[in-house]
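What you see is the complex with one protein chain gone and the rest in place.
Chain IDs A and B follow the sequence of writing; residue 1 opens each chain.
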Amino acid sequence: MVRRSGCGWVLLLVSVLWLIPVSVSAQEKLNAAVAANFIQAFTEISQAFERKTGVKVEATFASTGSLYGQIVNGAPYDLFLSADEDRPARLNREGAGERPFVYARGRCVLWSARKDFCRARDWRTALRGEDVKRVAIANPETAPYGTAARTALVKTGLWEALKQKWVFAQNIAQAFQYASTSATEAGFCAYSSVMSDEGKKGCFYRLEEAPAIVQSACILKRTPHRAAAEAFAAFLASPEADAIKARYGYQ
Amino acid sequence: MSLQIRVRKKLRYFEIDLDFSCPDDHLLVMIGPSGGGKTTLIRMVAGLETPDAGRIAYRGETWFDSERRVDLPPQKRRLGYVFQEYTLFPHLSLYENAAFAAADRAEVDDLFARFGIDHLRGRKPHQVSGGERQRCALCQALARRPRLLLLDEPFSALDVVTRRCLREAVKGLREGLSCPILYVTHDINEALFLADEMVPIVEGRIDRGWMQRTIAPIPDSEEAPLRATRQPRLALVY
Partner (left out) sequence: MRSKQDTDINSVDWQPFYVTLKLAVATTGLLIVLAAPLAYFLAYARFPGKSLIEALVNLPLALPPTVIGFYLVVFMGPKGAAGRVWEAVTGGSLLFTFLGIVVASTLYSLPFAVQPLKAAFQRIDRRLMESAYVLGLSRVATFLRVIIPNSASGIAAAAILVFLHCMGAFGVLLMVGGSLPGETKVASIAIYEAVEAMKYREAGLMSLCFIPISYAFLLLVNRLNRGA
């Protein structure tokens, strides 16, 4: 057998790694920018879509704000699934996006890893609890779920009253992480994360005072795969996709 | 005998195997070619290196004993040690260096006056000459009121004139100093000038014949060392 130097092995490895994505790219493919809260539902929906049409949908998951920034600066996405209504509308106004459409409605909940947290009469009482020192909330300035949570808190007068307890997460996923690792006693989370395996270990209150988080999406004008993008947009509203969304707590 | 040394230690090319002693008030010169184990020996006496076997005792106090597993750390042996090259602390002035471990600060003043470096007390080691540094190193060692003074080629890095002056200073130092001095050198003239007793060390062993072989050109070599010590004039020859 020919002896290979370490350098040779590295070259071999690099070339193999290089070849892997190439072999896949022959297929038609959509690139979607997807708000992080929609990860699980999206993965399942895109798989269903691929089975049906053969078109693969690859997603970049990040916060709505940073995805918006990427798109404004020319990132080559075909679709944008935001966590709010505002940013797709903005892209539309600025001429970068097509007309936005609502693809999901999320709910904000107050979740805790401790089951006894939910023994209180309602979520307001639970928040006031002496042993509840820190509560995670997604940054209301940037994260739509955080904004919804703040609306509910302001409405009930708790926003100022319990100011000392708020810990700001960068997005709804981090808020859930803080709560699920017990770094905070509770957190304002997406109903969808409550439906996850980790989420089922804890308990939650619904926040009737918080408005539904209307998540809208838009096709980006620069897409070279318009037909496929429109097909996917239509699929997002299909009963099949609705069933998946419902399972992950979206309406 | 106040200092008793019996040590064995395996080095890379040979084994040190020595057994000798040094009385009080004696200046014992260890002489021999470079790399013969003299510095290692002195480091073992200082406690900076551990012999493989043997015993080092000073005035009945055991400093090292391989059988009884005694190994006094250098801190507890209370000795003065002047290294081959200056090892004054670079961040301290000469005075602070000498007073570093001084028993009594007033003694430092006396020593500085005696060694003629009083005017340099505020200077840092890099601001003075090599000879001045070694004078200061001597003061540092003496200010500790050592029970034993170890001088390892203290002047070999200096020029001839400075070396000669310092040699005189060491000789003068012996007045009023009651502790034994172990002095390492490979310079025969220096040895002849200073020694009360010489221990020639070649490849880790005492080699009495080494002196004769080395000073062979001098006739009547049997008496050469003695004559030399009686005639300090020799110092002017080179």
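Just so we're on the same page, contacts are C-beta pairs under 8 Å (C-beta built on N, C-alpha and C of every residue); 3 or more make two chains touch, one makes a residue touch a chain.
Every value quoted in this text rests on a predicted model; they were computed, and no experiment measured them.
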**Report entry** Of A:N139, A:S192 or A:Q215, the one touching the omitted chain in the full complex
**Finding:** A:N139
Query raised in the report: Among A:N31, A:S46 or A:S63, which residue is in touch with the absent chain?
Result: A:S63
Query raised in the report: In the full complex, which of A:A32, A:C108, A:A169 or A:L207 touches the chain missing from this view?
Result: A:A169
Report task. Pick out the residues on chain B that sit against the missing chain. Result -> 46-48, 73-75, 77-81, 83, 85, 87, 89-91, 100-101, 140, 144
Requested in this report: With the missing chain put back, which residues of chain A would touch it? List them for me.
Outcome: 63, 65-66, 68-69, 133-134, 136, 139, 141-143, 166-170, 174, 177-178, 181-185
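Going forward, only the chains that are shown with their structure count from here on.
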Query raised in the report: Once you find the CA centre of chain A and the CA centre of chain B, what distance in Å lies between them?
Result: 78
